Each structure stands twice: as structure tokens, then as C-alpha cells.
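A single protein chain has been omitted; all remaining protein chains appear in their positions.
Coming up: chain A.
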Amino acid sequence: MLAALAMFGALPARAATAEATKAEATEPPKVELVLDVSGSMRARDIDGRSRISVAQQSFDEVVDALPGETQLGIRVLGSRYRFPGSPKTVGCRDTEQISPVAQVNKVEAKAAIATLRPTGWTPIGLALRAAAKDLGTGETTRRIVLITDGEDTCAPPDPCDVARELAAQGTHLVIDTLGLTLDDKVRRQLTCIADATGGTYTAVQHQQQLTSRLNQLVHRAGSTYQRTPQQVTGGAQCTNAPVLSPGVYTDRERFGEHRYYRVPVTPGQELRASVSVALDRRLNPDYGVLLRATSQDGQELVRGTDAGSGRTDVLSTGLRWSAQGPDGSPEPSASASAGTTGSASGTVCLIVSNSFAAPPGVRTTPGMPLELTVDVVPSSPAPNGPDLGRGWLLLVVLAVSGLVAGLIVGWLARWRIAIWKEN
């Protein structure tokens, strides 16, 4: 029953926040499909059909199954200039949007897809930049789905660097990649792009697989959280750190850097903070992240830490802290907590640091994406000891004491009657 009560307490809170998110979101989910139409797409190696015809069929099916509110754009690269045959300078600027990011006109979109013929170069980096521009800025996550069968033939710019640069620009952008070949170089490039933006990589071997994956990714755009975290830049010291209210924030942190944030916490409140650092590039296998809460004079209050090794997407940790009186219970009077917080203002500093390192040759800027969640809730006092007892020993003690009490009362009564009779 207690558990059930607590459950009902927990669930509406989440439901309420989800509803609030839904109500406040006004922007529809936005996705852009970026299709490689380079010469190599002529190869007939997927279910005995050419790569381009497989992609065209899947695009048609995705457009048909598109959720009503999703805004979908289509951009192609390498559709106009021949490769080889045309100069690199023009071939590497060859990307065009064949369907703008908007409510899709299914007939027009399908007609545009049907006209595509595999021709030219593969300027992936440029196409990604253009696609990010097409999607614009806003408060929802933007998704790019890149479908290609070859590595970039136009680097520099290296598409992986472009992806990291786009991810660091502030709009929350996720690039999912689909490779139409099992080639090692292509896979390395596409996984690098996906990792840099928190996206996924899929190696497509069948037409059905391509359709279902594309549908899944487009629907995922709709179910993605509607409002992206608030951008913030942590300070180098506590004194000039940004002051945060409850919510989700995003920032970037380089190797070995410390980022400071401040959160006002009044006595009787509990601070809850969590941090996730995303591993968006090739890193040395062992790593760690540390989140510390200190008072303004540098006294450590509590820390959260996690470490790991091997392949992972984010490394995260969290902490709880509440202002406690000297007697150990949270005291909602200002004087009680002044001793522990060290200052009357009741501000706690959060320090995020990491122990990541990268092999030589890996870029260290921009820093790794960092997600910070801050919440301030009423603190929960320590429970009192139980008022009631339990167990066989309790029964024995009660029964024996009852028996003894009965005997004493009985003997007293006999003794009194005896005295009364004598008198």
C-alpha cells in the first residue's frame, strides 16, 4: 500500500512534465533526408537491383507512411555534374534541395525522387552543411538522415569535422547515417559522423531493411523530446559561474577542463544534479567524469563520480545534497545551515571535470558535449525510529510482562483481603 502510494506520487509528476512539454511545444518535428546520387549508386548489388532504385523505392514508401505533423525535406548530392568528367571545383559544389523542409506534398516529392539519375561527385561535408541550414534553428531537435554508398570525394572539409562543427553550433542536430555498402572506409566515415552528433549508423543490405530503418528514424524525430536543453557556458571559477534554475542545460567541455555552475539552494531544499558527457570522438579506452558540489568558499559538500572503459555513448553521474542543521536534520531556519554552507547566500557551486584523453591526431576542440540537469526540491527529513514493534521477542516480552502484572495484582488483592479479614 505504501509502495502503491509512492508509485502514484511518482507517476503523475512525470506525466505532468510530459504534458507540459507537449503543450508548450509549438514546433513540428523536422527531418531532412540527404541522398547520395553519385555515379557509384549505379552498382547493382542490393537484392540484385541498383542502389539508386532501391533508395528511390524506399523514399517513396517513407513519404507514403509519413506521420502527419512531420516536416520532411529531401536534399541530394552529386546529381548534376558527371564523375569523372567534370572539374572538381564544380562537382564538389553539387548539392541541391529537391523538396523543402515543410509538410510534404507527396505527389511532388515522389515525382522529384523518380527523376534522380546517378551521376556525380560525393560532397558529403558540403551537403551536411547545407542540410543544417535548410533545417534552420529552433527549439526542437533537428534530424538529418544521410544515405550514401561512398566516402566523401571532396574532402576537405572532412565530413566528420563538419558534423562535429554543426553539432557544436548550438542547434540540437542529430545525424543518422545509412551506408549502402559494407566497405570499411565508408563505414569508418559514417560511424564517425554518427558518433559526432549522437546519431546511429546502419549498414543496409536489403531494400526492406532500408525502408523500415528510414521509417523508424523519421518516426523517432516525432517522438524525440520536443524542447532541446538550454545552452549555457560554464565559468572557470565559482565566482563568475552562471546561476542556474531547475532544468536541463547543455555545454561543451574539453579534456581536463573544469566547468563551474552555481545553483541557489535555500535551507530546507535539496539540490539534485546530474551530468552526462558524450563521447563524440575516438578516445583512449579508460575515462571518468566527476561532478562535485562545493560551497562558495570551496568546501566540498558531496561528489558524484563514474568511470568506465570501452565503447559507450555517454558517461554520466549525479548527486543529491541538502542543507542540514548541526543536529543532522534539515532545519528550515537560515541560521542552522549557515555553518555548513559557509555563506549566508545559500549558493552551491557545481564543478564538472573529466579524465578523458584522446590518441594523438584527434582534435580536442570543440569540447565534448555535456548535458547538465539541475533540480531543486523540498528536502526529505530523516525518518524517526519506528513507533511500533514486530517479532516473536516482542510477543514474549509483552506476554511475560502481562503475566507478571496479573500475578502481582492477584497477590496484592489476596494480601489486602487477608488483612481486611483480620481486622
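Just so we're on the same page, a residue touches a chain if its C-beta (ideal position, glycine included) is under 8 Å from a C-beta of that chain, and two chains touch if they have at least 3 such contacts; residues count from 1.
By our rule, contacts and distances are computed from a predicted model.
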> For the chain omitted from this view, which of "CoA transferase subunit A", "Peptidase", "ABC transporter ATP-binding protein" or "Peptide/nickel transport system permease protein" is its UniProt protein name?
Replying inline: "Peptidase"
>> Touching the hidden chain in the complete assembly: which of A:S99, A:T122, A:T153 or A:Q269 does that?
In response: A:Q269
> Which residue from A:Q169, A:S245, A:N284 or A:Q299 sits in contact with the chain not drawn here?
Replying inline: A:S245
> Thinking of the whole complex, not just what is shown, which of A:R51, A:R75, A:R129 or A:R213 touches the missing chain?
Replying inline: A:R213
> Thinking of the whole complex, not just what is shown, which of A:W121, A:Y201, A:Y260 or A:F356 touches the missing chain?
Replying inline: A:Y201
> Which chain A residues touch the hidden chain?
Replying inline: 1-7, 9-11, 13-14, 17-18, 20-21, 24, 139, 174, 179, 182, 184, 187-188, 190-191, 198, 200-203, 205, 209, 212-213, 216, 219-220, 223-225, 227-230, 232, 242-249, 262, 264-266, 269-270, 272-276, 302, 304, 306, 310-314, 316-322, 345-347, 371, 373-380, 382-384, 386-391, 394-395, 397-407, 409-411, 413-414
